[in-house]
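The block that comes next holds chain A.
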Amino acid sequence: MLNEELRTKITELLPAATFEEGGDWLTVNVEPKDWLLLAQPLRNDRSLFFDYLFCLTCVDWKTHLSMVYHLSSTQYRHTIVIKSKLDSSQPGIEAVSHIWRTAEFHEREVYEMFGVNFLNHPDLRLLILPDGWEGRNPMRKDFEDPVNMIRL
Partner candidate 1 sequence: MWSFSDIANELHIWLNKTFNPTLTLVIEMVIAGIAVISLFAVLGLVLVLMERKVSAWMQIRLGPNRVGPKGMLQSLADTLKLLVKEGLTPNGADKLLFNLAPFIAMIVAMLLMAPIAFAKDFQLWDLNIGVLYVSAVSSIMVISILMAGWASNNKYSLMGAMRSGAQIVSYELSAGLSILTIVVLTGSLRVSDIIQSQADGWWIFKGHIPALIAFVIFIIAVTAETNRAPFDLAEAESELTAGFHTEYSGMKFALFFLAEYVNVFIVCAIGATLFLGGWMPFHIGNWTGFNKVMDYIPSSIWFFGKTFFLIFIIMWFRWTFPRLRIDQLLNLEWKYLLPISMINLLLVTAMAILKWHF
Partner candidate 2 sequence: MFEEVGTTTEGDLIINVGPQHPATHGVLHLVITLNGETIKKVEPHLGFIHRSIEKMCESLSYRQFIYVTSRMDYLSAHINNHACAMCVEKGLQLEIPPRAQVVRVLMDELTRIASHELWWGAMAMDLGAFTPFFHAFRERETINDIMEETCGARLTMNYMVPGGVMQDIHPDFQRKVKEFIQLFKRKIHEYDEMVTGNVIFQNRMKKVGYLSAEDAVSYGCSGPTARGSGVRCDIRKYYPYEVYNNVEFEEILETGGDSFARYMVRIREMEQSVCIIEQLIDNIPEGDFQAKTKAVLKLPKGEFYSRVETARGELGVYIVSEGGTTPYRIKFRSPGFSNLSVLDHIARGSKLGDLVAMMGTLDLVIPDIDR
């Protein structure tokens, strides 16, 4: 499907969604509370069929966090980027690991690196950081580790 068609389709599904121009792929901004509402039809709608979540990450913008989902369809080969702004102090968003199983590991990674709390995640534990890790999240911009970080 072309970007224009995707745009109309997504507006139908979620009128509150806003769009960003530029870049190869259509970028959709959604509110965190609407994300699950959009995610279900994105995966299950036969004409959209975004079955391949190939990148799930988070960006720390200092004032807020922003979740970025890159979705693609192995059938139609169209790609879409979903972004969602999260509050920096209490970040939380619905987990999508029951829709795309790959999200389970990626969400665990984002959870420990950025401190995003994924609601209804089946197994939200530390994956990379050692057990009993306390302190801030390493990938945040304000993270400082005087011992292990080397500034040149």
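In picking the candidates, the idea was that all candidates are chains of the complex that A comes from, given by their letters.
Everything below uses one rule, namely that contacts are C-beta pairs under 8 Å (C-beta built on N, C-alpha and C of every residue); 3 or more make two chains touch, one makes a residue touch a chain; residues count from 1.
Bear in mind the structure is a predicted one, so any value in this text is a computation, not a measurement.
Chain contacts in this complex place chain A in touch with candidate 2, from the set 1 or 2. The touching residues of chain A, counted against candidate 2 in their complex, run 22-25, 51-55, 57, 59-60, 68, 70, 74, 77, 100-102, 104-106, 109, 127-131, 138-139, 151-152.
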